[in-house]
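Notes for the one structure printed next.
Missing here is one protein chain; the remaining ones are kept as they sit in the complex.
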Amino acid sequence: MRNAEPMKERPGAAPAEPTAFALELPSDLRLIDTAITYLVTRCREYHFAGSRLTLNFRVGVAEALANAMIYGNGRDPSKRVRVEVELDPQRINVRVVDQGKGFDFTELRDPTLPEHLEATGGRGLFLIRSLMDEVDFNECGNCIRLTLYREKQQRPLAS
Amino acid sequence: MRNAEPMKERPGAAPAEPTAFALELPSDLRLIDTAITYLVTRCREYHFAGSRLTLNFRVGVAEALANAMIYGNGRDPSKRVRVEVELDPQRINVRVVDQGKGFDFTELRDPTLPEHLEATGGRGLFLIRSLMDEVDFNECGNCIRLTLYREKQQRPLAS
Amino acid sequence: MSFQTSKQDGVVVVDVDGQLIVGNRQELKQKVLDELEGGERKFLIDFSNTGYIDSSGLGVLVSLSKKIREQGGELRLANLNEDLRTLFELTKLDTLFNIADTREAALSGF
Partner (left out) sequence: MSFQTSKQDGVVVVDVDGQLIVGNRQELKQKVLDELEGGERKFLIDFSNTGYIDSSGLGVLVSLSKKIREQGGELRLANLNEDLRTLFELTKLDTLFNIADTREAALSGF
């Protein structure tokens, strides 16, 4: 790829300029895939690629959008979800904000325990935490911040 | 359609409850068709139909979005366009707001004059005015309000 | 996004074209439940053309699998790409489902 050009860094190196953009969407579940497709296109243009984009980013952000629309905004299409994205050569930063009251994000069960394995729900936040490198909430819990690094990070022993 | 139900009004009558929703998009021209498709879906679910939807609404709103992204926001993807929609049984109301300085919307040439017919540009606002029933700007011109009635309106003689 | 159903060797095969996510999972659920109601007992979902699956998509697979088992049937999965495999492993759902590499492998074992 781009063999003809002199290469300062590895192939597919990201452009140097950080960039940021934002979307605001009505709480309509049909918009999740549309939004994800657009976000992935933008990240790809910024030279993010591979499983980190097609699995970690896509699923992690889709879960956050779904939770914001369903639980945060109670599926009320007049309520909006705001998505803020920052891209720099090292990482993607996504903030998803809903118009809800938030929730207690400290009490989360482990869906991989045998007694929960056949549950039909309860895997959303688990997937977000598994797929993203950093996950923070604001105090009340109606705003989630997700960070995904370009390269797989060494996970700290205690998460 | 819906023959089994007792019908208070004509077939395809709109639901009585007015509804409103909003979107905010980065200035990326690829998003225009995505947004239009979604807006048309919502209007269709609200029982708008026919040429008023597939021609007047689609083209009129697409022009407003394009102008907001291109002229208002100078194609800067970090700048956003806000779309606010109100639906009621009689009409669709759309406001498109950009982050630009606005413009003098009183000086517009007529693209149908023979001397302009072969111009490659200058038809956007003309189409908006031709296709929409009401068009207003805020004072500076970075916010356009478009109204389309369900049924064709009698145009006032002086517009 | 669409779900194509076909019948092969007595098995109802569903192709998931696009994503299986919260926005469209009801459609898959309804399709499979209709077939179950109609007497079908062997089901195979083929993910060859699937982009991604979210937690709701996984949930619907768990729920369908349970409902089919209750009727004495079985739900198998096939053609998960690397991303989808990782997803099933992360959630340990790879232990719950019969996952075949190919459609043929899934069909021949039924």
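All chains are identified by letter, namely A, B and C, in their written order; residue positions are counted from 1 within each chain.
Methods note: a residue touches a chain if its C-beta (ideal position, glycine included) is under 8 Å from a C-beta of that chain, and two chains touch if they have at least 3 such contacts.
Nothing here was measured: the structure is a model prediction, and the numbers come from that model.
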Chains in view that touch the one left out, judged over the entire complex: B
Residue in contact with the excluded chain [from B:F105, B:F126 or B:Y149]: B:F126
Absent-chain interface as seen on subunit B, which is shown: 29-33, 51, 54-55, 58-59, 62-63, 66, 70, 111-112, 117-124, 126-127, 130-131
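Criterion: only the chains that are shown with their structure count from here on.
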Centroid-based (C-alpha) most distant chain relative to subunit A: B
Cα-centroid distance, subunit A relative to subunit C, in whole angstrom: 25
Centre-of-Cα separation between subunit C and subunit B, whole angstrom: 42
Euclidean distance of C-alpha centroids - subunit A vs subunit B, Å: 32
Residues within subunit B bordering two or more other chains: none
